[in-house]
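Structure in structure tokens, see below.
Only a single protein chain was left out; the remaining protein chains are all shown in position.
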Amino acid sequence: MAVYLIKRLAASVLTALLASIVVFLMMRSVPGDVVGQMLGQTSDPVATQALREFFGLDQPAWRQYLGWLSRVVSGDLGTSWTRGQPVGGLIGSALLVTLQLSVATLVLATAIGVPLGVVAAMNEGKLVDRAIQSFTLLGLAAPVFWVGLMLLVGISTATGWSPPLLYVSPAQSLRENLSIMALPIVSLAVLQAAAYSQFVRQSVVSAFSDDYVRTAVAKGMTRNVVFFRHVLRNVAIPLVTFMGLILVQILGGAVIIESLFSLPGLGRLMLSAIETRDYPVLQGALLIVVVLAMAVNLGVDMLYRVIDPRVQVG
Amino acid sequence: MTLPTLLNHLDRRALLALGGMAVAAALVGPALADDLYGPKATGARSGGTLNVGLLLEAPGLDPFHQGAEARIRITVLMYQGLFYETSGGKALPLLAEGYDLSPDGLTYTIRIRKGVKFHTGGAMTAKDVAYSYNYIRDSKNGSPGAGDFGLISAIEATDDHTIKMTLSSPNAAILMTMGNKYGAVVPTGYFDAPDAKTRLNQVSVGTGPFKLAEFKPNSNVTLDKNADYWEPGVPYLDRINFVSVPSGASLLVGLRNGRIDMAPLTRPQDIRQVENVRGLVVGRTPSFNQKAIDLGSELKPLDDERVRRAISLAVDKDEIMRASVGGYGVVIGTMVASMQEAWGVPIDKLPNQKVDIAAAKKLLADAGHPNGFDLTLTTIIGYDWMDAAAVTLREQLAKIGVRLAIQRVEIGVWIRNFQSKQMGFTFNDWATVPDPNLLFYRHFRSMPQGADFRNWKNEAASKLLDEGRTESDPAKRKDIYGRFQQIMAESVPTIMLFSADHVTVRAEKVRNYDQHATGWFYGLARTWIAS
Partner (left out) sequence: MTAVETVSPRGGSALLRRLRREPDLAVGLAITAFIAVVVLFPGLFTGYSPLAINVDKSLEGPSALHLFGTDDVGRDVFARIVYGARITLLVCAGALAAAAVIGGALGIVSGFLGGRIDMLLGRLTDVVLSFPPIILGIMVTGILGPSTTNLALALTVVYVPSFYRIARSGAISETGRTYVEAARSSGLGEGRILVNHVTRNVVPLVLMQCVVLFPLVLQIQSALGFLGLGVQPPTPDWGSILQQGKDYILFAPWMSAFPGLAILITALAFMLVSRAVQRRFDRR
């Protein structure tokens, strides 16, 4: 196990390194830079040169990259070129918002999706199953940003209520925070709940067709007992993997929902960093996203091994 | 839209603006604009927090190095220059108290206001003023405004409250240049610290009515009242939250449902979405802004003046304005709407302004394109008006056989093209401070004195721009710029389409907000909230 863990960690570090190079190269291939944006409709060559030097953009690319890397290794993600604030702090506060969004979505979606999936599977082929499956399909088919937009406009028109626009953290005021986060969480959770429900239904149905479960049913155990004794466990493991995958997706992928509901999250931070060519912020933020993604994958893998010792190490 | 609903929902001034440009300009001129920041309030109540929703966030808050309009409109509340540019086009003393000009027009002796304190606590002296302007005019310090100060050869403090400024040649626009767009007066030696530039995003060091309390990217810029502000009795507001709302839909919903108290609408046509909401007041004022089509001569066949004229003759400005901003603006010839009265040539006295398809076709045939040609129009992602304007222009140009392809690019890409003078055929959206020199010189004066972004290389026009810059007699100046505008309309380096109105929507309790023609938030220094 220890050897495996070390191997996995080494591979992760390598991937992160590769990812940072890819981001660095891609970002610098996007035309235009921060200096152009600051100067706007002016093109004084002396001023341009002065600002390029200030940001180190006059250096060769490899030197810029190595400089960035060596600072990152020593724990310094640098300073934002436009916001003038430490990148670490910017990412930290954005990450808190996005983490709250994704974890709350995960919890809500699990609470809705998993029971729906189980109920559907236990009633395979019946009306309940069909109803749940229809909901599932609609949830999967609707574009998330469209659902968010329709919810925002629909609810605010019908009730006169709309979420506050100035973000407040849960520590400042939980009530205010929840009224801001409610709609974005629901918008994201519709899709997630549908995905979980479909996944769970499929897993449960296929577990019931496994030989040993069939045997158990044949021996006279009720479906419910079989479900709790045998099936649940078999379903839990792949479900955890699946959730891990989805969690990672929301972390960096809620760009549009964050913009729609004015949440200062990680997706928006990255989007604005791309727009303003704020290289340190984008490189830092994507590095964090990549590391988090790998941490979640690793965590899921480890969990897998704990739940089911049969999984081979190596 | 019926008249009664207009009466209910538009400001008095805005309503008059609807009656015609002349009325509006007269009102914006002497009646209101001679007060700093707008008229002082009567019966104002002090206190309260104002939440302003902004679609476009300030990329940074450094008044010296950050050139974005989204920065300027906020920092004018924290930083001050020597003069204040009124909507009517005058330069009023702000941190200056007054000035004397030598007979040769080269030496300004400027008296500096006493009793002004920086947000950092220290008292402002003439030394700080000299330091700040010497910093910004040195291109090596990387300010986008440096070029505007190019004619200044020296600035020095002669005593604690006087500076002497020497020019290399007379410049009628110099006081306007010392306004609030770029730079400001900051404490002597401020930029010596290595982290000085970035620190401006956390602590303000100006002299303005508000100081920076918090800048949280993608969330808010919060300003607090400057208790030591030098003007007595103002500002009235304790706090302003500029809330970043990147989605237009949520901004409108937030306004409608009272989540924000005020918002400028970047799309004037959005008036229609909020005009019938109770408790909201819509203000509409003409602007210094211009939406334009630029024709870069580096792109063939736009190097042929006949081709450019033909395009101009095919463009129906009014239709484009109706399509792109719902008609909430003013069609212009060669001068932005708010300066038309003072500096513009009447549109019916300019060539190439009326649609004339036959004449356009003939010009194209003469130029060797009897069957038209293919052309690519560049537009900027995020500038909504350009999308609707582009498809409208495409249909208009099709009538003279010009087949338009539309290429949307990101703002960063567009700026790079612009700065490298490869703008080609593109929409542009820019604003000026109210002086024709500041409006035209850099854009249209040939190299190397100007930047000549469109590669126009017009010597006659350049000569007039040089004359206009040094002439101090207002009547002669107006005549010079009139002749310049004739050349511009004849040779068509750019087609100015229209000035979109500034539209500000506010809750009824928000009082005495006067929208400045630049679009900057000066008026908030005079705004108060009714209880």
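By letter and in written order, the chains are A and B; residue numbering begins at 1 in each of them.
By our rule, contacts are C-beta pairs under 8 Å (C-beta built on N, C-alpha and C of every residue); 3 or more make two chains touch, one makes a residue touch a chain.
These numbers were taken from a predicted model, which means no experiment stands behind them.
Although it is not drawn here, the omitted chain touches the following shown chains in the complete assembly: A, B.
Within the set B:181, B:225 or B:322, the residue that contacts the chain not displayed is B:322. Shown as candidates are B:36, B:68 or B:390; the residue that touches the absent chain is B:390.
Contact with the omitted chain, checked across A:9, A:111, A:150 or A:225, is made by A:150. Of the listed positions B:73, B:181, B:211 or B:256, the one in contact with the omitted chain in the full complex is B:256. Remark: the residues of chain A touching the chain excluded from display are 11, 14-15, 18-19, 22, 26-27, 29-31, 133, 137-138, 140-146, 149-150, 153, 157, 249, 251-253, 255-256, 267, 270-271, 274, 286, 289-290, 293-294. By the touch definition given at the top, chain B reaches the unshown chain through residues 247-249, 252-253, 256, 267, 269-270, 272-274, 319, 322-323, 326, 381-382, 384, 387-388, 390-392, 394-395, 405-410, 413.
In this section, only the chains that are shown with their structure count from here on.
Residue ranges of chain A in contact with chain B, taken from their complex: 30-33, 36-44, 46-48, 50-51, 54, 79-80, 82-85, 90, 93-94, 149, 152-153, 156, 160-167, 259-262, 264-265, 268-269, 272, 275-277.
Contact residues on chain B toward chain A in their complex (touch as defined above): 51, 53, 57, 59-60, 62, 65-68, 139-147, 197-202, 215-220, 241, 243-247, 249-251, 253-254, 256-257, 259-260, 410-413, 415-416, 418-421, 430, 442-443, 451, 453.
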